[in-house]
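Note that one protein chain is taken out, while the other chains of the complex remain in position.
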Amino acid sequence: MDEPALRQLLDDVRTGAVGPDDAVARLRRLPFVDLGFARVDHHRALRQRAGEAVYAPGKTPEHCARIVAELLAEPAGSPVLLTRADPTQVAAALEASPGGEVTAPGRLATVCWRPAPRRTGRVVVITAGTADLPVAEECTAVLRAFGFAPALIADCGVAGVHRILASIDDVADADAVVVVAGMEGALASLVAGITGAPVVAVPVSTGYGAALEGVTALLAMHASCAAGLSVVGIDNGFGAACAVNRMLP
Amino acid sequence: MDEPALRQLLDDVRTGAVGPDDAVARLRRLPFVDLGFARVDHHRALRQRAGEAVYAPGKTPEHCARIVAELLAEPAGSPVLLTRADPTQVAAALEASPGGEVTAPGRLATVCWRPAPRRTGRVVVITAGTADLPVAEECTAVLRAFGFAPALIADCGVAGVHRILASIDDVADADAVVVVAGMEGALASLVAGITGAPVVAVPVSTGYGAALEGVTALLAMHASCAAGLSVVGIDNGFGAACAVNRMLP
Amino acid sequence: MDEPALRQLLDDVRTGAVGPDDAVARLRRLPFVDLGFARVDHHRALRQRAGEAVYAPGKTPEHCARIVAELLAEPAGSPVLLTRADPTQVAAALEASPGGEVTAPGRLATVCWRPAPRRTGRVVVITAGTADLPVAEECTAVLRAFGFAPALIADCGVAGVHRILASIDDVADADAVVVVAGMEGALASLVAGITGAPVVAVPVSTGYGAALEGVTALLAMHASCAAGLSVVGIDNGFGAACAVNRMLP
Amino acid sequence: MDEPALRQLLDDVRTGAVGPDDAVARLRRLPFVDLGFARVDHHRALRQRAGEAVYAPGKTPEHCARIVAELLAEPAGSPVLLTRADPTQVAAALEASPGGEVTAPGRLATVCWRPAPRRTGRVVVITAGTADLPVAEECTAVLRAFGFAPALIADCGVAGVHRILASIDDVADADAVVVVAGMEGALASLVAGITGAPVVAVPVSTGYGAALEGVTALLAMHASCAAGLSVVGIDNGFGAACAVNRMLP
Amino acid sequence: MDEPALRQLLDDVRTGAVGPDDAVARLRRLPFVDLGFARVDHHRALRQRAGEAVYAPGKTPEHCARIVAELLAEPAGSPVLLTRADPTQVAAALEASPGGEVTAPGRLATVCWRPAPRRTGRVVVITAGTADLPVAEECTAVLRAFGFAPALIADCGVAGVHRILASIDDVADADAVVVVAGMEGALASLVAGITGAPVVAVPVSTGYGAALEGVTALLAMHASCAAGLSVVGIDNGFGAACAVNRMLP
Amino acid sequence: MDEPALRQLLDDVRTGAVGPDDAVARLRRLPFVDLGFARVDHHRALRQRAGEAVYAPGKTPEHCARIVAELLAEPAGSPVLLTRADPTQVAAALEASPGGEVTAPGRLATVCWRPAPRRTGRVVVITAGTADLPVAEECTAVLRAFGFAPALIADCGVAGVHRILASIDDVADADAVVVVAGMEGALASLVAGITGAPVVAVPVSTGYGAALEGVTALLAMHASCAAGLSVVGIDNGFGAACAVNRMLP
Amino acid sequence: MDEPALRQLLDDVRTGAVGPDDAVARLRRLPFVDLGFARVDHHRALRQRAGEAVYAPGKTPEHCARIVAELLAEPAGSPVLLTRADPTQVAAALEASPGGEVTAPGRLATVCWRPAPRRTGRVVVITAGTADLPVAEECTAVLRAFGFAPALIADCGVAGVHRILASIDDVADADAVVVVAGMEGALASLVAGITGAPVVAVPVSTGYGAALEGVTALLAMHASCAAGLSVVGIDNGFGAACAVNRMLP
Partner (left out) sequence: MDEPALRQLLDDVRTGAVGPDDAVARLRRLPFVDLGFARVDHHRALRQRAGEAVYAPGKTPEHCARIVAELLAEPAGSPVLLTRADPTQVAAALEASPGGEVTAPGRLATVCWRPAPRRTGRVVVITAGTADLPVAEECTAVLRAFGFAPALIADCGVAGVHRILASIDDVADADAVVVVAGMEGALASLVAGITGAPVVAVPVSTGYGAALEGVTALLAMHASCAAGLSVVGIDNGFGAACAVNRMLP
């Protein structure tokens, strides 16, 4: 119920077409559909410039399928995403709602229905190592769903600093940059120093021992000496894509 | 040394105006001035769309004064900032370089010389409580230095959720939102749910006990159920302003 | 041995029906039965207004079965619960003591024998996401065993704040509210702000990365800006139900 | 703006006494007063059964004084509390709003204006050691503001278990019990085992070394083997009182 | 109230000298004196083979003085200790109860009244460095109060392993050994390897950075490869002395 | 090489029976046998009053078998233990060295060859819950190997405090007490308060969520309000038995 | 592109053989080969005195095989290593590039192609226990690839301090020492005290409970009382070998 609808309701009250009790009730009715196990939010796209994403872990295949179907039932809709889905969740959702495109970073898939039309912003996704690719690929899959055509530059860790310097033009000219890095996460600081574009850092749980399953990279990115870097959660390639989506027209 | 200068150098080499040995030496010479205790970076503004900021803690008043003066010596320059400065650092810097504007969140001041011209992006800075104001004010001071005219909405913690809902239009219409919140940091999730603009969350070290000096808010913001939220370091109002500066034209 | 029994014993001593040595011995004999591997507490219900619950993990199926049977042997008893039981533990306990009702949140079951009569307190259990349902369902199963008829409102995370606002009447009118939330746990703060009823928060180990297996939600709930929120352990739906049981008549 | 006021507004719209634009504006106007640095919430008492408390740390004395005065300006009001105030904050608030009663646990005072009428619930506050007294006294000060007459039983740590057993009747007969304990926090588990009343545990930052400034007690209380214990934040005597306030009529 | 007293009470009940109601009341009365702010435990020495120690931090000088005096009022008593007392606490306690012996490790004193008679057990206290001396001296002061004549061997850290090897006979022949070590705490493992006596390790909060205020030493001592080492809390020289007191005749 | 052997060597040097070079070499030769992958220590029993224990995890079955056999080759030897062995390690060791007695707490076995003769010290091992039994049983198995006949009292957690009080005589009369407790570990503090014997606490990794795999219990035991408690590592029933072995004659 | 090549390029520009645009482009071209998923660094050996190592985890067998092959394509190359490879990765790499030597510490193999010629530095690798052997063997495998012939001394934990003292000559005469130790990591401090050679400490994730998967050993090594010890990451036998490789000629 957005502002015009609110005005309409009040006009109806003024003209007597709607009684006060009904109006109170309607003002309580908000734009979601309650499936019992989930409250599907049809207006999130309007509020947040994105579609609704269904985070699969912890949901039954049936839950996944029903929520996706409910979201696609909205006629003029925005992209619908199912993220981190295992094969049975993917299968159930695709059977109920054919036509989704599946991207599988590592063992967990991202499925996209109804991708957004092509947008012009240049987005670059950079990884520090090849082990960061699954998270980067979740990010690029979501960016494509939102209409972007992201470039992926892999394996540019600072221990071989010339590798990222070789791509300095791509980085400097980007409209937004996502840096995906595990271990010590140093690449994010360096990239933020060579571009004026927004830089979103994604700590990754690769590495072992002192990498502390991504906590070290997360802390390091937050303690970065580079100004204006912002960070999303560990392994959250999806979140980084959503952050970029908010930043670019 | 940017790309045109590089082309000029190579032309000079081609024409013999510069010999190879000199060219090698010049290619090594990069655009900073080495003061011995600091390497002042005159091209950061070009690379990162911002001015150079001098982080005062750990520097002597003399160091602060000399670095600021060096940065202002660049003729057609961008804003110069001295952040988290104590009174003796502020005094030394202003004596050497008069004309800076001082903002004092809590006990530590931000000083700005040569602020950028006014920009049109609408930035809203929201705090969860009044104790978050010093960090928020560091953020607005830096935003003003960068040419923005940020709105500050204070004391909207989720325990009285109607307070933020009352400002829902301002939040929804913003081009970027900064949420400054200590304790459990929940406000950031809520705000990201009611706007499509980029949301930068700043965890604050207010609170006591389980707030763990901001670590709880930082973790909570990263574990947020709201998609596309990005986070800067604890108490880093400066960093949030720089992140916004990268995002908006 | 409660106070009346103590008085009786002392009367018996006074009349000579019991000698001092026997009395000393009896005073040492407390109201439990020692099975060797467990000391089954028959008077817990009297002391704590609840029945005894058998926490299954780490016990053999035989241990589970014998403890449940021992508890049910008390004639006029209160509810008996077996919690977090795997299928072999459930089977062993039901074979020895038929008639238990099985609730299975996720893979681990709660079994209830001899549920309490219906009580009138209105209890609402709210989850932030669908992945919090198993913990919420453990909580509602235990509440039902204690005689309540809890309402379950799922998927009200603060990123879509209108979803909880739509249920604001149910929350405001409740006699007690349980908030089950993983990730950043922000929902508990918001709910505590819209009701005067006791609010018990349950941090959940859902989420990944910075959610730190529920520690982030636990800390955030403790750092909450909402006054009068109290918190139970991570994933402890059972404990939340017991806390509510103590609060309501 | 509660439900009757909403109905009135809609009636006014229906009769034309209020135009739709005004109605939209009013619906946005929520029951707080914006002082610029704070949004004072006049309806919190209605929503949460308590008064508004002003948490002093991080506020200027003037801020404290103005917020307290604003809250007292509400005519038929509930208790107003200023917590953790230093002497200059107390003085400023009392000068602007005379008549507050000051309680000073340790160095930081609680000030109460307009205490609630006497309520009948029996509340017992127990400490493990004498060093826990300041937190316990903050708790009893707030309980008295809410109309209770709490009993305080000090120094009952489990290392001398007979000390708490000697007060077993008081604990067993209470309507609510608050356990305030630092170090290992074991007292909370024991107390929860001897009463059926709600038990609110407050971890305290006393002790040194492995007490980790209250984190150990907080974790131990959450890992408690006693069912139905709930916990508030470290040193949060205020929060424990608010939790009890929610639980009792 | 020990077992003979209990038998007497029951005899009195049997003979009618004490009525049941009085008996119930007396059984509740346990052997402590309630000063309001403290429950002074006169029977701890009987139960635990030691005297009562008053831990000064968080207590007023008056509290310290009154509790010490109460403990000394017990005629045939065991040692009374005031630990970690600041000068005003020491002065207040000595004024009320003259004759205490003061030991001052670092800035905080241990005061002992009524030391125990000399015992024969050979106790050796070893430190890794000179910075560990204050904790070691708290330990030796308490050991002397309990009747021991401990030997103190200082500065035997493993980086100069011959220093501890030079004292190998003293260590091997001891009846109990206390190892006081900060930093990495390695000395405890080594000492436990060269003696069959009980070894009590005390982690110390000396060192900086990665020493994490004693947590590193505590963890290292618990992860020790030496079997049969036991550990007390960080900086807890008092606790180590009490542990030894329990172990030796 | 103990002191008599050293004297003999020096006598041999004095008489010329051994040349200086040989003596230097022999002084370097210490009482272990180097198997390449392990240095088997034949004199540990003499130094530490115990036998050598072989910690199985990380060793191949062959390694286990060879080290055990080497230890048993010492003729007049002390107990030999293989701890935390999986079935293939047990089988290999028993095939090479028949006659070991196997105790299997949980899935990992303790095997004992050549147990020590019966000793008189009364040792009591207490658990807080039934889930602590595997660690307690590792402890009692090792105690039996060392010649003790420990009593095991299970399921005495403080939430039902009368259960431990019922065994108060056994605890008070013991020569040493081991408390095995997970979750919040509060039982150790209570037990240390009712006995003057040495109390060794073993934190256990049972429980979930805030129990943090035993870290909460470990911290709580170290922050204990009971004086003279000492603690061994998480789940280290073996270590507790070794500590007791050092304490008793 | 090293300095001579840069001079050549500039000469070519000077002579007109290369145009400025081409020169700019070439200056960007740096010495790696981009395989899409990896940027293979052919000049690392020149820069870092070592070969390139391929860290297998997170890479597909095909990725491993292609990167190894690319590195071996460089004609006059240095050693090529594949580390922590599972059997399918090993097989794929060996099929594409026969002739590698496989070392298998635990379940994960190190494969070496084209080992360096023999170097003279004496390197000693010491372990505290047999469970540290897999990490030590990764270290010795990499050292052999770099041309060293390391000595391995196993099972010298400080609980039997004579075991390391027996090898004191080997340690004192070494050119570099690597200490591999889990649990409390104390051996590193002791070794650093008996040699003047560089000592590289490797914390190992063996042990359980308070060993915290190697974090305790890492912290302890950093808090060491021995001066000049340096530390590599948990379980990082590879890194220790690389550190030694940098230190010795």
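Points to keep in mind about this one:
Lettered A, B, C, D, E, F and G in written order, each chain numbered from 1.
In this section, contacts are C-beta pairs under 8 Å (C-beta built on N, C-alpha and C of every residue); 3 or more make two chains touch, one makes a residue touch a chain.
All values reported here derive from a predicted model rather than from experimental measurement.
Among A:L133, A:A186 or A:V202, only A:A186 touches the chain left out of the display. The residue from E:A65, E:A85 or E:L133 that touches the chain not shown here is E:L133.
Considering the whole complex, the residue from B:D12, B:D132 or B:D235 that touches the absent chain is B:D235. Counting over the whole complex, subunit A has residues 128-129, 157-161, 165, 182-186, 189-190, 192-194, 207, 209-212, 215-217, 219-227 touching the chain that is not drawn. Residues of subunit G in touch with the missing chain: 44, 47-50, 53, 172, 192-200, 218, 222-224, 227-234, 236, 238-240, 242-243, 245-247. For subunit B, the list of residues touching the undisplayed chain reads 28-32, 36-39, 41, 44, 55, 57-59, 63, 203, 205, 213-215, 218, 233-236.
Following the convention adopted for this analysis, only the chains that are shown with their structure count from here on.
Taking the mean of the C-alpha atoms as each chain's centre, subunit E and subunit G sit 49 Å apart.
Annotation: 25 Å between the Cα-based centres of subunit C and subunit D.
Chain contacts: subunit C has residues 129, 160, 165, 192-194, 209-211, 215, 218, 222-224, 227, 233-234, 236 touching two or more partner chains.
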